[in-house]
Structure formats: structure tokens, C-alpha cells
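A protein chain is absent from this complex, but the other protein chains hold their places.
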Amino acid sequence: MRFSYVIGLCSAAVMSVALAGNAAAQGKTVKIGAIFPMSGNAASIGVHVKHAFDVALDIINNPHPELGNFPLAKNGGLAGLGGAKVEIVYADNQGSPATGQNQALRLITEEKVVALTGAYQSGITLTASAIAEKYNIPFVNGESVAPNLTERGFKWFFRVTPIATDFARVYYEFLTDMKAAGAKTDNIAILHDNTEYGASVANTITTAFKEKGIAIALDVAYATNATDVQSQVLQLKEKKPDVVIVISYTSDAILLAKTMQALDYKPPMLLADDAGYSDPSFIKAAGKVSQGAFNRSSFSVGPAGSPTAIIAKMYKDKSGDDMDDTVARQMQALFVLCEAIDRAGSTEPAKIQAALKATDLKPDQIMMGYQGVKFDDKGQNILASGLIIQLQDGENYVSVWPKASAEKPPSMPYKGW
Amino acid sequence: MTFTLVQVIVGGLLLGAVYALFSSGLTLVWGMMNVVNFAHGDFVMLGMYVAFVVYTLLGGGPLVGAPLAMLLLATLGVIVYFALIRDIMKGPMLAQILGTFGLALLLRYSVFWWFGANFLSLPENLVGGTFDIFGIRIQASRLLAGVVALLVTLGLHLLLTRTTLGSRMLAVAEDATAAQLMGIRPDSMQAVAWAIAAGATGLAGALIATFFYIVPTVGETLGIVAFVTVSLGGFGSVPGALVAGLLIGVIESLSGYLIGAVYKDIVVYALFLGFLWFRPQGLMGKT
Partner (left out) sequence: MRRYVWLLIALALVIAYPLVFTTPFQQRLGALVLLYAIAASAWNIVGGYAGQVSVGHVVFFGCGAYAAMAAYAHFALSPLIGIPAGIVFAVLIAAVIGGPTLRLSGHYFSMATIAVAELARLIVTNTEYLGAAVGLSGPTVPRNVFDLSFISALPYYYLFLLILIITLGITWWMTNSRMGFYLRAIKDSERAARSLGAPASRTKLYAYMLSAGLTSVAGALYAMMFGFVDPESGLGILISVKILIMAALGGAGLLFGPFVGAAILVPLEEISNSLLGGKGAGLTFVVYGAIIVLIARFQPGGILSLINRLWAKRRAGPIEEKVAEGASHAS
């Protein structure tokens, strides 16, 4: 019994020694910490993000004149820091807010990163950025949409992605345009999981539509990672809504598409909210039975030779998957962060923070379809926006709305299989 | 309304048959050896990956994939029995949870390491398409799984009640020492039970793969359903698992349709608990 303490301590001590001493000289590199799910249910996100960041580092650290005016591409390394190279230190958040916070602390204090990015799940972004705030380290988020993240009065948190209120506006305007073009859009149903993502987006859309005088006719919520979605599909089939807005992660999206085919249900219009419907594995698994699905995105591959097309190709070569919206938003956040560090000309967190606050990127300087990147006092990008894409003829999304950036006109109705 | 309700119930029965299918292996080892297998869901997952590999490499459907999955998983079951289960069975129940939970992580993340984390899936039309009987839609792949579930249940039940092997296995389950005195080797009987259980589980995985997505963590989702099915049916009762599976499937479908999909699991767990409090040995379990 008395041995217990000794053994316990020894093991803790040995482990601690293993961790000690990482603060060695760093030479001319800028270390950035990246916290993402790399195991658990959302592990595929982490795998994709690593490929995307590899591509981003290639662009930043090596000369890429073919990308033209794209920030940080022209020469190797960060010019503002005398050509210093950027290095990413990855950490797995294991899908747990606690682990995410522990790893954020480790990256800041042991790895001495100058800034952080991540962490996909909103709950983990919340706990990880709280540590960054306490240590005065900038945290740039590219993909978490929970509204409360930018309502905490944080000074070191910046969010590049559009959030639910932005999507709701996009959907409203898109549906208004479609209605003007002759589609029926009066009877709207929302099908969503009850995760923090699904529930909050569904909520925001319902509220935003209500303000415009449109009531959501049917709200079908379900628990995520369902073993079966037949009852939900049958509910929709019976109520026959004109538009079904689907908010779900990949697992449920695949099951849903397959079940819709099995039960022979095709809504006139299916509008998905990114997430599952954007995952390349969804397109591989269920793209053939989801033809005509609309989807929200902020990324669309531009014409051949454009920076977005080149980046998308580099990503495809690296990962074997097409670039999707989620990974593109994460990559954009990294570019925003590195551009700020370059402009700050320093790795001092306070200077990076000041540079982030002064960020003003124009549409041609970013890879996303945003109107630019500019942060408000809360750290939210006020120029973030989205567009609508559609799964047409096979396994590729094409942008269909707004007209200005559309590759093809929207095709109606939903075809399915 | 009534028409949709029929479809809901049919869907629930097919779903329930699938639950029964992947629970039969669990109930066998749980009841016979008093071993909790926390890695059960991951055995199903392995069966799914076997089906996927068979399809991508050989282009074969479940006719090839399912028997192969059964064979491979049965082999794995024997290996796991001799390498791990035989020893942890002698320990306290905690050691079983510890050992099988560790095994679950090991299997899950070995597959992750090898295949990656992407969601995979088999083509929809691998097992026929969908039958339309007077407007009631029945997916051929689910029907096949349902029929196999009935056959597996019947087969295991006959094996246990009508054959010498079965009565020997039951004798070991009843009292290993007494069985040994009668010349039955508990070791081999339990290894056989593990082979059968793991084989049935692999078969289930291969069939489920024809209409479900495949991902390393899928066992977590399915494992907990299997736990509830088995304890509702009564540990060790193969027919019990079938009845419980069908019951849960129909209750889930009906409550999902009538009350709302977010509440269906709440309904199932609440009914399960209430039931357990009235009948602590499950539907068909022995006291």
C-alpha cells in the first residue's frame, strides 16, 4: 500500500521528463499550433486538415509565382520576418473539450507556438481558446459556427468563417430568387440533428425566417449517429414540404440519402447545410443518389489557372479527395493568420494580435468566396459570406447562386438517383 | 396515415431483425461464459470492413463477403479467446471490462490506422434493389439481413438445444467443473462458443455493410444497441435477443414517427429500465 504513492509519483515523473525541454532554439521558424479531431467520430476532419495545411505550408514556405497576387505565395517563407518558415505543430483534441484545452496549454507552454488555430467542434474551440486568452496568444478559428464563441468579450479570438446568421440570410435570399424564378418555396421543413451545430443552425434559420414572415412548417430533429432514419424520412414524405433544409454530419447524411432512395422520397428541393453533404466521403458514398442537392458553401473552384483552382488541384494531388468547404475554410484561417504574422513582422503575440485586428483582405487575396476578411471588435469576420452549390451530373458540386459567381444555372427539381 | 404507419412498422421490424442479428453473438458469450464483451461492436465493424475489402478487391457482394467475414471473425474469436478471454474470465468482472474495452480500442484504431477515418460505403444495388409491395417499400439488403437473422437465431437455438455439442456447451456454462468431471473440456467448448459468436457477429457486420456506412468508430454506435438488446432479451437467450431486437426496432420506429426522432432513444431506455425493474432477468432469461 505504501508503494502506491511512490509508483504513482515515479510514473508521473518519468512522463514529465519525457515532456521536458522543448524550448530549444527555434532558428528561423514560426511555430503555429493546430488542434483538430484526429481520432473519434470526427477523425476524418483532422486527416483532411493535415493535407490542406501541408499544401498551405508549401505555398507559404516555397515560391509559387503561378499564384499571382495571392498573399505569401510569391517568395519562400514570410517576407516580413526575413523569409522565416512556418511550421505547424498538430495536436489531437480526441473530440473532447478537456483534451482540447490540455493540448492548447501544451502547445502554448511546451511547444512555444506563437498562435493557435482549430478546433472544429465548437465546444472544443470554446475551451481551447479560453486557454489562449489567458496566455495572451492569438487564436484564429476557421470553421466553428456556434454564435456564443465571439460573444465572450475575448481579445485574442478571431473567427474567419461565416456563422449561422450569415447562412440564414443566404438561404432566404436564395429561396426568394428561386421563388421569383417559379419554384415553390412556401412550405419549408428543417431536418437537423440535435448536436450543438445542428440545433443552433436550425434555431437561427427558424428565427431569421420568422422575422421575414415565413414560418417553418415542419421541424424534424433527431439524435446524431442514428442507427436508422426511416421514421424521419416518412414524416417528411407524408407532409410533402416544398423545400427540405438538411443539417447533419456525414454519418447521418449518408444514411439519410440511402434511406430516401429506399423509401422513394424526393422533395422538390433539397437544401443541405454544408457539413455532411460537403464531406468528400459523402459524395463518394451517396453522391449518386443525391443528384440535384443544393448545398451551402463558401468555396468554389474558379476557372482554370486561378489561385483557387491551383490550390484545389494541389490539395487533390496531396489527399486524393476533392477540396470541400470545411477544409477550405480551415485553410483560409491559416492563411489569414500567417498573413497577419507576416505583416506584424514579429512573432510577438501582441503584435500578431494588432496585425489581426488590422486585417483587411480583398476578395482576390483569399481563396474563399467571401467579400473579404475584416474583423469587428468581437473578432468576427464581417465580410464572410456564402454561396449555393449544387450536385449536378455526377459527383461534383458546381456553384449555381448568386448569379454573379455561378458556373451553371440551378437545376430543378431534385433528381435523387 | 395508417398506410404510412404500416410502412413504419415494417421498417421497424426490419431494423429490429438487424439488431437481433448483431446481438446474437453477444448474448451467446455473455450468457454462456458470463463475459461482458465491450469489443462486440468492433467485431461488427471488422465484419463490415471484410465486406468492403471483398467488394473493392474482388468485386464480390455479400455472397462472398459474408461467409468470408464469418470465417475470419470466427478465427479471430478463437485467437482472442485463447490469448485474452480465457485468462480474464477467471478474474473479477472488472478485469473483463478492462480487457475487452482495451481490445475494443485496439481493434478500432488498428483499423483506423490501416484504412483511415473516411466514411466508406458499398453500392446501393449490391443486393438487388427495393421491392415495392402494394406501396410498402422493402429494401432487398435489409430483407436479406432480416432473413439471415431469423436463420441464425434458429440455427443457434437448434444447436444449443438439439445437438450434443450444444448440450456440452450448456453443461460447461452451467458448471465448468462438473462438466470437466464428465469428460467435457471446458476450454474447447468455450473456444467453440467464441468462434460461433464471433462468426455470427462477422456475418452480421458483412450484411449490415450493404446498407450502412462503414467507419472505424461505427462499433460504438452499434455496440450499445446490442447491449440493450441482449439484456432486454435475457443474457444467454438467443430467441430472447430476437424478440428483444424486433421489439426495440418497432418501438424506435413508432416513437420516432409518432413522438419525434430525438425522443426515440429516450423511450427505448426508459422502457428498458422500467422493464428491468419489474422483470430483472430480461424477457427470456433464467433467474
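As written, the chain order gives the labels A and B, with residue 1 at the start of each chain.
Note that in this section contacts are C-beta pairs under 8 Å (C-beta built on N, C-alpha and C of every residue); 3 or more make two chains touch, one makes a residue touch a chain.
Not measured: the values here are computed from a predicted model.
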Just one of A:102, A:165, A:346 or A:365 touches the chain that is missing; which is it? A:102
Identify the residue among B:97, B:184 or B:251 that touches the chain left out of the display. B:97
Considering the complete complex, of A:61, A:94 or A:399, the missing chain is touched by A:94
Where does subunit A touch the missing chain, residue by residue? 1-9, 11-13, 15-16, 18-20, 38-39, 43, 46-47, 50, 89-92, 94-99, 101-103, 105-106, 109-110, 122-123, 126-127, 130, 133-135, 146, 148, 152-154, 194-196, 198-200, 223
On subunit B, residues whose C-beta touches the chain left out of the figure: 30, 34, 36, 38, 83-84, 87-88, 90-99, 101-110, 112-113, 117, 216, 224, 227-228, 231, 235, 262-263, 265-266, 269-270, 272-273, 276-277, 280-282
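In this section, only the chains that are shown with their structure count from here on.
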Hey, how far is the Cα centre of subunit A from the one of subunit B, in Å? 36
For the complex, which residues does subunit A have touching subunit B? 39-41, 43-44, 46-47, 194, 220-223, 225-232, 234-235, 237-238, 250-251, 254-255, 258, 261-264, 279-282, 284-286, 288-289, 321, 417
Flag every residue of subunit B that touches subunit A in the complex, lowest number first. 1, 4, 7-8, 11-12, 15, 19, 109, 112, 116-121, 124, 130, 132, 137, 139, 142, 211-213, 215-217, 220-222, 225, 252-254, 256-257, 260-262, 264-265
